[in-house]
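The complex appears here without one of its protein chains, the remainder shown in place.
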Amino acid sequence: MSEALIFEKSKPGRKAVSLPAIDLGEEEIKKFIPSHYLRKTGLGLPQVSEPDLVRHFTRLSQKNMSIDTNFYPLGSCTMKYNPKINETLANLPHLCQLHPYQPLSTIQGILHILYETSRMLEEISGMDKVSLQPAAGAHGELTSMLMIRACFEDKKEKRDKILIPDSAHGTNPASSSLAGFKVVKIKSNPEGEVDLNSLSKNMNEEVACIMLTVPNTLGLFERNILDIAEIVHSKGGFVYLDGANLNALMGITKPGDFGADIMHFNLHKTFSTPHGGGGPGSGPVGVREKLVPYLPLPTIEKKEDTYYLNYQRPKSIGKVRSFYGNVKVVIKAYCYLRILGKEGLREVSENAILSANYIRKKLEDCYPSPYKGVCMHECVLSGESKREKGVRTLDIAKRLLDFGIHPPTIYFPLIVEEALMIEPCETESKETLDTFINALLQIAKEIEENSSLVREAPHNTPVLRVDEVKANRNPRVKWQRDK
Amino acid sequence: MSEALIFEKSKPGRKAVSLPAIDLGEEEIKKFIPSHYLRKTGLGLPQVSEPDLVRHFTRLSQKNMSIDTNFYPLGSCTMKYNPKINETLANLPHLCQLHPYQPLSTIQGILHILYETSRMLEEISGMDKVSLQPAAGAHGELTSMLMIRACFEDKKEKRDKILIPDSAHGTNPASSSLAGFKVVKIKSNPEGEVDLNSLSKNMNEEVACIMLTVPNTLGLFERNILDIAEIVHSKGGFVYLDGANLNALMGITKPGDFGADIMHFNLHKTFSTPHGGGGPGSGPVGVREKLVPYLPLPTIEKKEDTYYLNYQRPKSIGKVRSFYGNVKVVIKAYCYLRILGKEGLREVSENAILSANYIRKKLEDCYPSPYKGVCMHECVLSGESKREKGVRTLDIAKRLLDFGIHPPTIYFPLIVEEALMIEPCETESKETLDTFINALLQIAKEIEENSSLVREAPHNTPVLRVDEVKANRNPRVKWQRDK
Amino acid sequence: MDIPYIPHTLKDQQQMLAEIGVKSIEELITVPEEIRLSSPLKLPSAISEMELTREVKKLSSQNASTEEYTSFPGGGIYDHFIPAVVEHLASRSELYTAYTPYQAEASQGTLQAIYEYQTLICNLFQMDVSNASMYDGASSLAEAALMAHRLRKGEKILVAKTLHPEYYQVLYTYTKPSGIKLIQIPYTSEGTCDLTWLEEKMDEKVTGVIIQNPNFFGYLEHNSEIEKIVHKFGSLYIVSSDPISLGLLSSPGEYNADIAVAEGQPLGSPSCLGGECLGIFTTRKEFLRKMPGRIVGETEDKEGKRGFVLILQTREQHIRREGATSNICTNQSLNALKACIYLSCIGEEGLKKIALLCLKNSHYLKEKIEGLPGYSSPFSAPFFKEFVIKTPISPEKINQKLLEAKILGGLDLGRFYPELKNHFLLCATEKRTEKELDKLISLLGEINE
Partner (left out) sequence: MDIPYIPHTLKDQQQMLAEIGVKSIEELITVPEEIRLSSPLKLPSAISEMELTREVKKLSSQNASTEEYTSFPGGGIYDHFIPAVVEHLASRSELYTAYTPYQAEASQGTLQAIYEYQTLICNLFQMDVSNASMYDGASSLAEAALMAHRLRKGEKILVAKTLHPEYYQVLYTYTKPSGIKLIQIPYTSEGTCDLTWLEEKMDEKVTGVIIQNPNFFGYLEHNSEIEKIVHKFGSLYIVSSDPISLGLLSSPGEYNADIAVAEGQPLGSPSCLGGECLGIFTTRKEFLRKMPGRIVGETEDKEGKRGFVLILQTREQHIRREGATSNICTNQSLNALKACIYLSCIGEEGLKKIALLCLKNSHYLKEKIEGLPGYSSPFSAPFFKEFVIKTPISPEKINQKLLEAKILGGLDLGRFYPELKNHFLLCATEKRTEKELDKLISLLGEINE
């Protein structure tokens, strides 16, 4: 059943919460605030009762697929299960009712958590120092590019290019360009890894860094990673690691050990914090020694068992957001790290790799991709072979919805036609993987036998396929009474 | 999609929570506990991962209708909205992590809440003292009948009968008989109220009390209530009030003012605490002065700003449950009473009455009941007129499910054939009532035009109509591996 | 119209009144004039959510909760670990804002969960059938006695003196109208039922024998020996048990109980001053139709799909009325749900682990305390997570001292057993750390006179 908008449920006089009485008259208000400063018209907020409010959002919630209700193998997003204890603890009043400008003596407990989380991320990544400031992965990228920029400015080197493989995530080029760099695209070789020739040809003293994703977005570990790093380093560039895919590497290898100078983490991926319907995330950056001075303000430091915020860092790029990062997300990551411990993290990565390969193996014949062979934590297949039946990957994705499964990432990475990018995560059982595999095999059969079933999917969702063209042609971005 | 049982998801070795290590060997265990005391076989508990556990119960939850998602006008059950602030506050750690045998000095805050709730219930009902011990309405009834019994034993009067109108709820006779009384049924008159003749005829010195529901289960206020009380009192009997329908009376009249000597409340109805899928509830009992000595143990008392538990009450019927009642439910009722205050309670009842009459008026022509005219907080209609089309009230109820509406109570009260007992509650908007009204009108039309649509309903629920006969013939009350 | 829980606007009201054909709500109120209230209720005025929050938080801070205090009382309510998932899942509002699943098709969530609960409880207790919950352990036991009385008309029920005293009181209240005589079975220096006495007193007029195991003092009853004595006379063997103990100890089913009940609070419900109880009730298959309470059964929908539904409702008050097996209607369904989630979460290995942690902690504590000057252990039977200690001064005084160190001490047994003045009952669950245990031990050591 469709759910009316909250505005359509509004009637003057209804209220959803009781508030204390206030006895301030017009005149008194004007004594405080001259009337030309006052708002002239209504606020345009709805007036509904609490029961209707609750029913509205509860019903809306049921119109979502989510980790807690569905398999959600969205490639590159590491949609792993979000442990409930993390939610409980991160919501403790003494953790989440703290003002950023309270005296340091009154926030030592939470600073401990932030500090220790950084230290653990350093150990996992082989970086020398981690900052928790960035609010998400892309923010971490931007922060990092600004640091690299600052470093070269400091060294008086003019480098304004960044190398980015053609398989990279869109935030990589976007962040680079936001930081004032020009993007140079590096081709992938037929194995789906960085083409060393293309790299060598493009690497020079104008290049500030290469942005690498390891494993890359095809789910493949860059086997020539040491050569890549060598080529870049030898010309004075930095190796930046997009850590979105760290879920493949924990306890197996460290970016710091294979040449990364700087990287970001996605706590909302690898470290199990929920994705919140789009955020908040947290995108800490980690750096090797030489980039430490440029980390954003403030850093959290410890001196004789007391934690403090260090703003005395003259070379820092400054602040990248207000206050100290997405603290609540970090608390959840801390809880995750403590529950898993040193033993658990490697198991996470190993099982993520196992699951991805199981899916790959079972589906690669039916949805062949140009890049074959063993993958890491995710695999990229392709719906290209279905085009001859007039079915596109988009249709396959929509049809999966009818099976109660959230589709993989589609049409990314760009270098695979009709890509299906599948990241199952270690938190999903073999039974769930089998259900998914069977659904995709079943869909392949349907494409053969009755392709319109697939082309017209979904059939069981709260709305059928929505008209995106119409939505974009004449954008309606807010509700208005008479329309 | 159907959800497998949790046992069917189990695999040896999976776990859903991490626990501390324990290093107790077989031998050490036997040092503490001789082996013949030890369990010989497995526990039969499932082994699932936390992600699978969470997904299981989350999906199950979506298979329910509930107040937070649907209109739920279950007559006699007062399915009103359950305010969220009550949930939040009742779950405060300092309220719900308390041991019943802690020193009194360490539980003064919660005793205050319990004490004040009793006082407020006394004022609302006109009773002299309220005990919060009973766990639900039926438990309150039993407690009350035991008190009446104790009182007459005390007075050395032998009275072993209880008068109960034929419209009464099943718990009334069941509780009476549990308390050792014989039940004498009193007929209703054509207006649906207690037949004074039948009452006079049956009232005598063998009768301990009459159990009255006011308004009665037809939603009608007993207009002769004062006469009824007079008849019963004049023969030395007590008037017991089943307070399940108190939502009609708050701030309008008090049971204590119309002759009730003893009564129970349903906090999970009138006072908005959630029904929990069947419980917990809370069924406090209130009494007039003469029955105070018999209240169950302990009572909560106050002496110079200090609260204590009083067990020094020699005439008490004793304990009716362990500890002090369904405390968490009481906290929620306290919150409700504080938010509504004296102003709000009357509005609650008035609006409940308004809504019930609105529904009655709109539907009584289509679903006529033998008892006509203005009702209080609920109305009883009948599907009897639809039988000629081969449709029963059960079918109508099932068809309502397809409209996203939980059906009213059906086949109760017993004195109305094919009863539809509708209690809308003051928390539902006119829009919701109109949706319900239109659905029932629509169903009436369907019965005329295509009655099998109704007879075969529901059509859109997680399961279609379930086979109750089969379920009862060969009861399967637990899952077993090979069946 | 200032109440967030009432959506009717003035205009809504007017429209509805117009439809009904009256001018005011007043006209709809059929309460006779002479009994209508002429003045408003004498209650406090409405306060806002913000003010209420402040008020209740302030009141709550006047309690000493286990959030800040270390807890050692047991006696029927226990400070066990509750995994975070339990609260998260039990707070799904489709579950807690629904009611009794009368309409099966709209209640499969609740019904399946209860069916799973029944299975889990049957498995754990090794009993054939379980109902969907009673009010608490005490009333569950009382209903068991009444059921026994329905099954075997006798004259008396023998009840262990080592049964929780409050359970005994409730049993007494419930059974009084039926005329059943309750006779208490004394305990020995082991801290358990006197078998010789029992053997002597048993005869055909005994409807049933009620035992708690582990008993109120924490000790293990001689369950198999008792079983033989009880069944020799065709009496019913009724047991109240701690569900956590069943992770380690022999189950009621194993020692052939006829009815097994329990307080289910330890399975995922917080202590809440004893106000979040769950009456577990199980019995033999052949007694199914005599059982009190609600029961969920498996069935199929009309297309053959598995579904669940309330069954055997003809036993219940809404159908059988004065002839019902019990008067219970609203039960403790949400606590049963919590138990279901708890047991599914803790799982086969987890419950064993929890039981062992209790065993270890309580035995460590007992050994250390009985080694302290002035303290001793009066009873000799094996125990699970609770035990009795004789104290050098009154438990009340000791507990007062402990309170200053943010410790909630043991339950003063003198309260229920005059002969056990200066004894207290201590409990150490899996939540107690070695540090906490040592702190208690060292404090007790300091208070030896």
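Labels for the chains are A, B and C, by order of writing; each one numbers its residues from 1.
Throughout what follows, a contact is a pair of C-beta atoms (placed from the backbone, for glycine too) under 8 Å apart; a residue touches a chain by one contact, two chains touch by 3 or more.
Because the structure is a prediction, the values reported are computed rather than measured.
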Contact set of the excluded chain (shown chains only): A, B, C
Touch criterion as defined above, residue of A:V239, A:I262 or A:V327 at the omitted chain: A:V327
Of A:K158, A:K201, A:K372 or A:K430, the one touching the omitted chain in the full complex: A:K430
For subunit C, the residues touching the chain missing from this view: 49-50, 53-54, 57, 67, 81, 83-84, 88, 91, 93, 430-431, 433
Those residues of subunit B which, in the complete complex, touch the missing chain: 11-21, 48-52, 54, 58, 83-85, 87-89
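One rule holds in what follows: only the chains that are shown with their structure count from here on.
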Farthest chain (mean CA position) relative to subunit C: A
Separation of subunit A from subunit C, taking each centre as the mean of its C-alpha atoms, in whole Å: 46
Shared interface positions of subunit A, touching two or more other chains: 18, 49-52, 54, 58, 83-84
Multi-partner residues of subunit C (each touching 2 or more other chains): 1-7, 12, 46-49, 83, 85, 87-88, 93-94
